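The complex appears here without one of its protein chains, the remainder shown in place.
Lettered A and B in written order, each chain numbered from 1.
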Amino acid sequence: MSTQRYFRPWSFILPGALLGIVTLGYPVYRAIFYSFHAVTMRRLGEPVFIGFENFTRLFGDHLFVRSIVVTINFTLGTTVFAVVFGLLIASIMSTRGIRGTLKARFFMAFYLVPFVTTQVVTGILGRLYVWQSSYGLVNHLLDRVGISGPSWLTNLDTALFATVFTNGWRMTPLALLIFYAALATIPDELVESAEVDGASTFALWFRIKFPMIRFHLGFVSLIILTSAFREFDVIYGLTGGGPGRSTEVLSILVYRLGVAQGNMGMANAVSVTMLLVISVITIIAVKAGKLGKMSD
Amino acid sequence: MSTINYKLRKKVSLGTRYAILLGWLLFCIMPIIILVMASLKPTSLFQTIPQILSFSGFTLENYTRAFRGGNFMLYFRNSMIISFSALVVVLIVCTPMAYGITRLPSMRQRNIVVFSVLSTRFLPYVVLAMPMFILFRQIGISGTLSGVILAHLAMQMPMIVWLMLGFFSGIPIEVEEAAVIDGCSPWQTFWRIALPMVLPGLNAAAILALIISYNEFLFAFFLAGRGTQPLTVGITRFVGGVDVGAQYGVVAAYGSLIILPIIIFALVVNRYIVSGLTQGAVKG
Partner (left out) sequence: MDKFFIDNLRTRVTFAAQTTGNRKGGVLYMTHKHCSMRAVAITLALFLIIVPGVFAGGGQEAAEDQVTIRIGEHPGAHVGPMEDYFIPMYEEMTGINIEMEVLPPDQVWQRFQLDAPDGGWDIGYHSPGWFGYFYEYVADLTPHMDRHDFDPYEHYPEPVINSHMTNELLRPGEIIAFARNPMSPIMAYRQDWFEHPDERSAFQEEYGRELTVPETWDELYEVAVFFTRSAGDTVAGETLEQDLYGYSASVSEPGGMARAFLAVVYSMGLDGFDDDFQTDLDEPLLLEGVEFWTRLIRDTFPEDALTWNFLEHVDFFAEGRLAMSELWPEAVLTAESRSAAGNVGYSTLPVWPGNRKDLPIGRSFLGGGGVLVFDTPNQEHAYDFLHWLLVENAVEFTLRTAMFALEEQFSSDEVLGSQDFYDDFLPVFLAQMEYAFPRQPIAEWGEVMYTPVGQFASDVYYGVESPEAAQQRLVDNMLSVFRREGYID
């Protein structure tokens, strides 16, 4: 350990730290600064200090509260979707006979396609060809089995579901991949001996597999949670926040307030609220998941 | 063998399992296939799924229109410049940074630095985009490639540092200590000893960063200007049917032109993506 100071670590860290302060620290500071000011698109250079007025107006507005609820539903929905399906497919892939084969690698390569597909194209594609009410893929398939599907994207009750589903489709590969890698590290002998002992599938999962992938479950949930929380591209392409604000998550709200309505002060107040939420999540994750120990 | 009998009796058969996996495969690529097939059919709002998927009536009309009206080459060039510039800067700056962090002697220092990287890792991008929009305007780089690249640096840095942290902490420090004793300077130790050992990791990080930058929409949407928009913003021009009626076929062609290169790239470098994405999770 003592030799470590010869590595002069700080001189390696310094350029990155400076770049981080310029590109990350300063904008965050400005976001907080603007959230206490009245700033409009036409007069960006003349912010007027107004204290907490942006925040009081925001929290007094039931549409903002609605947007928070939508964000929570969207974020949790995406996470649950991705984790459940990721775990399901990963557990099938990690069974004996499939795990590690060439076929498994082939499947995995294609399973990553949704994840690398450009998000805004995913959204547009969803709107034009998948969820479209009379010509879309989903309703076509439902038709085949004799169900007449709703018009997904123009219906208040179904639009959020479609949005969550689309984003879940995109995020599942990440969960699937990590769970597969984690399940693959469970030794065969362990599972076999448990099976020979007559353990039920249920017991096998809860006694052996879950404890072994507990960390990964937390990690995947955190990554997907945070990335769904800040999602903009998919929703912008798919619904643009509609219908009737039913998919207007906070990111979209920031865009609507700041760019479409030119009220930068309010937009930054929403951003800062998002910042607070994400900080709380990060701190909890670090405390609970010992993620800070990464570099040990 | 008894275990196989046991499995057949108790569990889902191999055939069923493959069927499920195949189903999931279809689920993953079906929308992409529909997009590509639709792009090869005449432009029309009104194509049912069987019509789109039928192997007749192919035309390249949508592609010519996408190329002609969509400034495809210009936007593609912008996408490339943004992705690669951000990538190079980020690798040059972040790789040493991650290395430095893992070699910090004090546990407390290390935790503080790691935490600050981690807390920016999950930052909502829109929080950065808004003030950047105002700032860039004031310092006169709004609408330039430099502005978008700067924003991409902000987006990529935490992720790359985080990834490389995992890879660097995975190599034993003893080798480097030996190098130091042999008289290597810190820079030589990093370049000659540490870096080569994390090369696969570096590849993975670079490839992931490239894919993320190429796909990025929000920053470019807020910050790019005349002649500097990447493909992801370019496609929004066709959405909304402003160009005389709805041109879903042209949108499909443009969308295919955007996603096919990145999907093919991802399939080719698949193993690096796998290692990049699993890093930090499996070894935690």
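Everything below uses one rule, namely that a residue touches a chain if its C-beta (ideal position, glycine included) is under 8 Å from a C-beta of that chain, and two chains touch if they have at least 3 such contacts.
Values in this document were obtained by computation on a predicted structure and should not be read as measured data.
Though it is not drawn, the left-out chain touches A, B in the full complex. Touching the omitted chain from chain B are residues 44-46, 68-71, 74, 77, 80-81, 84-85, 87-88, 137, 140, 142-143, 167, 170-172, 191-193, 195-204, 206, 225-227, 233-234, 236-246, 271-272, 274-275, 278, 282-283.
Residues of chain A in contact with the chain left out of this view: 38, 40-42, 62-63, 66, 127, 132-134, 151, 153-156, 181, 185, 239-246, 259-262, 296.
Assume only the chains that are shown with their structure count from here on.
Rounded to whole angstrom units, the spacing between the C-alpha centres of chain A and chain B is 15. Within the complex, the chain A residues that touch chain B are 1-13, 15-17, 19-20, 23-24, 26-28, 30-31, 33-34, 39, 44-45, 89, 92-93, 95-98, 103, 105, 107-114, 116-122, 124-126, 128-130, 135-137, 140, 169, 173-174, 177-178, 181-182, 185, 192, 195, 201, 215-216, 219-220, 222, 226-227, 229-230, 232-233, 236-237, 250-251, 254-255, 258-259, 264, 267-268, 271-272, 274-275, 278-279, 281-282, 286, 291-292, 294-296. Residue ranges of chain B in contact with chain A, taken from their complex: 3, 6-7, 10-11, 14, 17-18, 20-21, 24-25, 27-32, 34-35, 38, 45-50, 52, 89, 93-94, 96-97, 99-105, 110-111, 113-116, 118-128, 130-135, 137-138, 150-151, 153-154, 157-158, 161-162, 165-166, 169, 173, 176-177, 180-181, 186, 189-190, 211, 214-215, 217-218, 221-222, 231-232, 235-236, 239, 248, 251-252, 255, 258-259, 262-263, 266-267, 270, 273-274, 277-278, 280-282, 284.
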